[in-house]
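One chain of protein is taken out of this complex; the other chains stay put.
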Amino acid sequence: MPETRKADLVFVYVTTGSKEEALRIGRILVEERLAACANVLDGMTSVYRWNGAVEQAEEAVLIAKTRSSLFDRLTDRVRELHSYDTPCVVELTLARGNPDYLDWLRAETG
Amino acid sequence: MPETRKADLVFVYVTTGSKEEALRIGRILVEERLAACANVLDGMTSVYRWNGAVEQAEEAVLIAKTRSSLFDRLTDRVRELHSYDTPCVVELTLARGNPDYLDWLRAETG
Partner (left out) sequence: MPETRKADLVFVYVTTGSKEEALRIGRILVEERLAACANVLDGMTSVYRWNGAVEQAEEAVLIAKTRSSLFDRLTDRVRELHSYDTPCVVELTLARGNPDYLDWLRAETG
């Protein structure tokens, strides 16, 4: 019986200044086996406070699917590649998944 | 006082080959009470390694909102309905929520 409960795999949610930047970073993460897959969502609008004023900007979302053990290395790499000084890079733990998909995700990372 | 802390409800994140496929699967999951609601996000670009090369494809995201106890049945159903051999089906635990919304979610599943 396949084991579906695993806590070693994560989504890493990153925001970027454009779809092109998200695709560029996502491709490098996959090439370097820091992620098995990247999902890029275009058409995101960000609202945030900056120097006391509320600003709005067009951005994109990059979701990198990887092992939790690679999180620190992935974060360092995103910081090197990213156009922002302080990019949003946060980890969401995956509670479970399709066993075959989780196996693929592990095989394609690290 | 309503209880807001609950760990029995989850998001199930699925990727599909098109918005149409996401809507078709989402509708069946809701009809069969395997999910209370499905959110379909179009315009997702996926980057992944396949047979050693980095590939890119246009996809869609389906987020199914359901009880954690239905995860295995929902995963089996998505695998039956999905055009991919190894679809991404992963579970994100909801820590808390609007109590009325969580009640609705429970009432519409299982």
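Letters are used for the chains, namely A and B, taken in the order the chains are written, and counting of residues starts over at 1 for each.
Keep in mind that, in the parts below, contacts are C-beta pairs under 8 Å (C-beta built on N, C-alpha and C of every residue); 3 or more make two chains touch, one makes a residue touch a chain.
Please read these numbers as outputs of a predicted model, since none were measured by experiment.
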* Touching the left-out chain: which of B:V12, B:A38 or B:V78? -> B:A38
* Structure fact -> Given B:V30, B:V47, B:L70 or B:C88, the residue that touches the chain left out of view is B:V30
* **Hidden partner chain, residues of chain A it touches** => 10, 13, 15, 41, 43-49, 54, 56, 59, 61, 68, 71-72, 75, 78-79, 85-93
* Residues of chain B in contact with the chain not shown -> 4, 9, 11, 19, 23, 26-27, 30-31, 36-43, 65, 92-98, 100-102, 104, 108
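The working rule: only the chains that are shown with their structure count from here on.
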* Structure fact -> For the pair chain A and chain B, the C-alpha centroid-to-centroid distance in angstrom is 18
